[in-house]
Structure formats: C-alpha cells, structure tokens
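As you look at this complex, bear in mind that one protein chain is not there, while each of the others sits in place.
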Amino acid sequence: MGRAYSTIAFDPAKCDGCGDCMTACAQAKTGTDDWARSRIQIVGRGNATQDAIRDAIEDATEKAFELALCRQCADPKCVTVCPAGALAKDGASGVIGWDASKCVDCLLCTVGCAYGGIALDEVSGHVSKCDTCDGKPACVPVCSKGALTYVTTANIYNEVGDWEDLFAPGLAGCQGCNTELLMRHTLRRVGPDTVLATPPGCVPGMGSVGFNGTTGTKVPVFHPLLTNTAAMLAGVKRQFKRMGRDVTALAIAGDGGASDVGFQSLSGAAERGEQMLFMVVDNEGYMNTGMQRSSCTPYGAWTSTTPIGAGCSAGQPAQGKTQDAKNLPLLMVNHRCAYVATASTAYMEDLYAKLDRAIEASKTGFAYVHVYSPCTTGWRFPSDQNMEVARKAVETNFVMLWEFTPSEGLRFSRSVDDPLPVTDYLKAMGRFRHLSPEQIEHIQGKVVENSKFIQRFSEQAHGG
Amino acid sequence: MSTTTLEKPAVSAPKKQKVMLCEGNEAAALAVALARPDMVAVYPITPQSSLVEHVASLIADGKMDADIVDAEGEHSVLSVLQGGALAGARTYTATCGPGLAFMFEPYFRTSGMRLPIVMSIVTRDGITPQCVWGGHQDAMTVREVGWVQIYCETVQEVLDTTVMAFRIAEDHDVMLPVNICLDGNYLSYGTARIELPDQSDVDAFMGTKDVNWHVALDPLKPMAVDPLTGGAGGKGPATFVRYRKSQCRGMQNALGVIEAVHAEWAERFGRSYAPLVEEYRLDDADFAIMTLGSMTGAAKDAVDEAREAGKKVGLIKIKTFSPFPVEALMRALSKVRALGVVDRSVGFRWNCGPMYQEVLGVLYRLARESGTVLPAMSFIGGLAGADITIPHFHRVIDATERLLDGPAPTEPVWLNEND
C-alpha cells in the first residue's frame, strides 16, 4: 500500500544563490520574472533581501543558502487545517494539490505549514505552492550548480516493490552493509528464471546459499569455487540454451574472487562471449574473511594484510597498501564484452538502467556490471554512512560511473567534471585515517590520472 | 569372470562393426561421439592434444552433436562441465599431467558433487623433471579424491571402456565421475586395428539419457547446490558424515556396476574384458606378476616365454584401480605364493610403487584369512615414456620367483635405471 514519490532535492552546499530557479518558477507559473511570486524560495542565511543575496554571492566565502519549498509532506498539516477541502495529497504523485475552485482564500494553510511551503501570492490574492510542474519541475534543469535535483528514485521502489524478493528474509549481512540491498534489488530485477552463482565471499557468507542443507535463495543457487564462477556458470547457461530454455545466468561475485584468483575464468568466459550477467560487488578486499587485501584494494588503504605498522608516531612511514588498485571494469572493456558498466548503490536509478541493459546484453554475450560497495566493517565507518560513502566515492571521482558497449564505446553516465577533492571521500572512513600528506597526494594524483585515462576512452567513442 | 547377475534387455545381434586403424586418442574420441555427450570442454596438452583435436573435428564435421567449449585452461574446462552437468548435461573432457594438476580444485569437487563427468587421462609423467612423455604419475597422484579410475590395455579397450564409462558414471547407484586412463605415448599414439560399433547399437546400450536426476540447478525446481556444511556444533558435521559415507558407498557400488556393464558390453558387442582384475595363466601358477595398463601386453608375452621355460608364473592385471578391487584381488592372490608388482609411477612416501602399496593392504587381509604371508616386491618401470620390454619383465619374473624361497627385498627395483 505504501508508495514512494519523486521529490525535488536541495543541496545547500552547492547553491550559490543565483536565483535562476526562482526566475524559472516565476516564469513557468506566473509568466513573470518576479522572484516574490516563485513557489521555490531561496533563502539567504545571513541577510534576507534579494539584493543582499546577490551581495552575498559576490563575497561569499561560505555558501549559505537555504530553501523554502513545499515538501509535499506525507502528513501534510496544510491539508488538515484547510476548512474547504481545497488541498489534498495526490496518492499517485504524492503532490499536494491546490483546488482553486474550492479555496476560500482563508490562509489557514499558511498557518499550518511550518516550512513556508505554501504562501500568499499577493498579486493573485491566492495561496500558491509547488506542484512539481507535473513531474517536470522547471526549477531543476536551470540549476547550473547541481544544487537542485529531481530525485525520481522512488519510481524504482514503486516499480519493483511488488516484485518478489527472491532472497529469503533475514540474511546475516553486517549492519549497514549495502550488498544485501544490492543483491535483493538485482535478483528482483533479473527475476525468477535465473540460476545464481555466488562464489565464496560476503554474498554466500550472509546465507544466500544457505547452511547445512538449507537455502537462502528462491532461485537455484550454487557456490562455485572462488576461482571458477564464470566457467561453471557458463556450463549451466550453455546446457539450458541447448535444451531451448531461456534462463538467465547471474553471478554475484566479490572483487577478490573476480580480480584475483577468479580472473582467469572471468577473462576466459568474457573472451568466449559466454551469455551471462556477471556482477562484481567491489568492496575492495576480502572482507568476508577478515578484511584482507585484494588487487582491487586502493593504494594506502589499511587491510589486515596491509597493516599500518608502527606508523608515523613511531617514526615509521604510514603504510597500508603500497600499490594502486587494479581497474577490473576497464580490463573487461578490453575484452570487448557485450556490455560493461560501473555502478553504485548511491545511484540506484543508474544502477537499474544499467541492469536492464546488462540483462539484455547477457542474452547474446557477456555482460559485466561492477558495483562499488563500501564495506561498513572493513572500511571502518559508521553503519549509517554507507550510502554517503558510496556517494562521496563517486562525487570525488575516486570511482566513476560509466557504461560501455563495443558499438557505442564508453559513455559516462555521470559527469566527471568538477569532482570534490578526494579528501572528502578519504576522511569519511577509518581505513585511510593514517595517510600521510604524500600518500593523499598520490591518491589525488591517481584519481586525476584515472579520470583522464577513462575520459580518453569516452572521447574516442564520441569524438571528444 | 563376472559375479554380478544382470537384468538385461533382450539383445539383438550387433550390426556389423566397422573395422579401421586408428591411434588410441582417436579411438577415445570416436567412443565419446558414440556416447552422445551434450557438452565437451577442451584444452590441449601433450599427449592428449590429438584426442581433443579429433573431438573438435567430429563436432565440426557434424558427426557429433555436442556443445564444445574451448576453455582457457583445464581449471575452467572441468568447471564448465560441472555447470553443464548440474544443468543436466552428459559431459566429457580429457587431460593429463600439469593440466590435471591445474584442475585439481574442481577435480576434487566433482566427486563430492556426485557429477557423472567422464574424463580421459592420457597419462603423463612429470611434472618435474619437465616431461611430456607417458607414465602413470598424474593419475596415481589424484587417486584419493573420489573418482572412479579405470586403466586400459589396448586401443580397442580404450574405445570400448570409454563408452562404458558413461554408463558406469551415470548409474544411479554410483553417480561418480570416471577417469579412463590410457597410457601416454603407448596408447595415445599407438595405432591398432579396431572394430567400431554401430551408433544404433551403442544407443541401445546407453539407453535413455537421465543425467541430472539427483541434483539440479533449475528455476523450475529451485535448490541450493552445495551450501556450507559442517561446523563445530549443530547438525552440520553429521550431515557431512552422511554425505561422505554415501559417497564412499557409491564408490563401492561401482565395483558391481563396472562388472555388470562389462558383461552387457560383451553380450552386445562380443568383446569381453576382465572388468576389475584379469587373471592370466594364474590357476596353476606358483607366483604372479602384477601389471597396469598398456605394459600388460609385453608382460603377457614374457609370461608365455617363462612358462615355456618351465617357470610356473601367472599374471594379474588391474583394470579398475579405483575403487580398489579388494575381493577380486583376494581371489587372484590366493592362487599364488609370491607376487611382483610393476608400477609405472612412484609412491614417494613408501619408497615403492603406489599399486604395490595398495596391494599390501590386500595381502594383509589375505594373511589374516589364510595364515600365510605372501611375499611381494615392488618394481618401478616405464617412467617418462620408457618402454618396459619383454626382457624387463623377465627380470621381474625371475626376481619374483626368488621370493618363493628367499628373502623379500625392501627396496624397489628400478627397471629402466640402467637402460
């Protein structure tokens, strides 16, 4: 019965108070440029007049802007205090709609709202509020700073919420782990006509293949060896194909089992164009077995096999891993797989779009999806921070979101321009806490190098 | 020879078999085609390469309807087949030496998953000193991980046994993978006259395909295959024990099944082989020599010559090495008073041949039952492609004969040491 809704999101850190959103709204809704009539109101924290906002932009050292905008509350006070039944939350869109023909202009709604989300338009004499422009808010596309976004991720929930969750309830992932989320979403999307291979690691470790004769999955599932996931799954798929059965072969593997000891079979299967969807959940190490280093572990990171040692305080160099990470998805690009993509659970719509393409590609060839998956336990950050860490990884270009097909080449699905400094990512977790300035410099350098390197693929594909 | 009673279908007279000349590797490939597998996975390695080349040609020529997977290495070769078998495929591959060593991880697992995969080992010595020539060291090294292992003596036997291997592996009372071992060089490249059964007769022999009846990766019947089993507490260890025990029982069941399948083969195609242990001129022998694989031909010639010279020698050939045919060996060994065992590989721990080492267990049981200890000694020959010739076997016969009234040496005799 529950439903999720799209929403206009505001990131105050990115807002420079330019007011373009207010101009766009006023134009869309009133045909004027009058900011006062905009239903989205950027509010200066320091001084509140429009001129002062402009002044503040010019000498802003701190970007300090906030927003007054209808939040389309789930429990809208404006609706409950309306005596005329003129306000109502639409069950499908979640938008609180205003019915001019019922409104008596009593303004009680403005007394009910604690967020300045519905206010008097003194020109019209009526209240006005954001209606999200029927799902195409005029304010969002004009925000050149990216402070306003229209988050439509709710569509995923509404769409997939009714699909069967094909994992058993109660898998024993670590607190705050996003791998379980990823698994459940992925298998929901791929559907029941699937054989799932999941080599030793967190995915079976949390019980998906079960223990002692039980199972954690509602589709056929098996433990391949750490080394042979792609090969074993290829055999399964080939036989079903031979029998004329349309079964999706899905692997959910860790980065260790894919980039290290399982790489040969992965590479072989990709080269042969085996028809499968191979998903790597990259938590940058052997996290299930106690957080040991893999070839996907980034430079400088602490793992239990790349310890810090005595460290700076003892006059020793700060350590952690002393080599850079292997870029496994790029290696897969060089196999000319039918489809290769990177994804992040902080960008679920992007992930879903890529899953759809990957499923399609897996019908004719090898589809590879590499999902960056922060490890609450192994990376040492609070368990409520998983999505934030995942997001920061992308926002700093520490990882990049793109997709590749042999015919279309490589395309970024999220711009890599204007990344945040990599320190915004590094400081979010404990495994980098020891880093020396030189190590941080190395990592920042690698981020730039990687970004340039991948951009060259993109430019080759799209004529730069 | 066979002690198993068969419930046999009515056997009609076989169609005329095609007579041709071919090497052992080709004979194996032809046998695979006759068995109609769904999937073969290949990776070339000397001296197996021509076998998979023949398989690939048969498929490319439309003479064999199987999915061929040119995997990137033996590890994946067997892994692909495991996946195929779990989805219901009849599967086949071949390897040897380093390839077998590389696939050891999935190899070990195949028997545990009870997957009836058939794999030829074109035996090869090595791995170091680097060696591409024949020897049983590879197959002997993996003898303890639950595969049925059957050794062939002739090219014809390679063909016949390779077909039979699928029936043995897929038998509901067995459900174990089977190695057909053919000696590198001597059988792989040795060219001989063979009779090739007609496909329709083999089809009748094979019956209806029913590979995936016990464990399946099928969305129509979802199950978890091979969840973690065991643990310090709970029911895990007991579950594991029951599983292992049934695996061992399947191995023992194989003895009877191998006999029955051989008997049926003999009836249908007119060629019979001792399925477990062959006794040659044994009934009136005072002592015996024991062989394995292709060396047996020369050994039989030597026995014949020794008999003409008045030596009361017989020969025991082991065909089925795993499961070890203890009862059949008991019967054979009870007929003689001394034994010389010729191995084509070494057992590093006991300083003797591995087959000799296995036989010692049988001799112990025999001693308990008869009250007499049969003297025995170990010979090691034919390593790294070396030939064990008739003169070599005369040395074996003479040395074994001396056991009848002399002390048994504790050191093995290295036959090719001074060639």
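We just call them A and B in the order they show up, numbering each chain from 1.
The working rule: contacts are C-beta pairs under 8 Å (C-beta built on N, C-alpha and C of every residue); 3 or more make two chains touch, one makes a residue touch a chain.
Note that contacts and distances are computed from a predicted model.
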Determine which name in "Putative aldouronate transport system permease protein", "NAD(P)/FAD-dependent oxidoreductase", "ATP-binding cassette domain-containing protein" or "Glyoxylase, beta-lactamase superfamily II" the UniProt entry assigns to the undisplayed chain of the complex. "NAD(P)/FAD-dependent oxidoreductase"
Which displayed chains make contact with the chain that has been left out? A
Of the candidates A:G31, A:P83 or A:G315, the residue in contact with the absent chain is A:P83
Check each of A:V111, A:V151 or A:V448 against the chain that is not shown and name the one that touches it. A:V111
Interface with the unshown chain - residue positions in chain A: 41, 43-45, 48-49, 66-68, 77, 80-81, 83-85, 101-102, 104-108, 110-116, 119-120, 122, 125
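In this text, only the chains that are shown with their structure count from here on.
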Cα centre of chain A to Cα centre of chain B, whole Å, reads 55
Chain A - residues contacting chain B, complex: 192-195, 204, 209-225, 227-228, 230-240, 242-243, 247, 264-265, 267-269, 271-272
In the complex, chain B touches chain A at residues 38-39, 41, 67, 69-73, 75-77, 79-89, 91, 105-106, 109, 216-219, 221-231, 234-236, 239
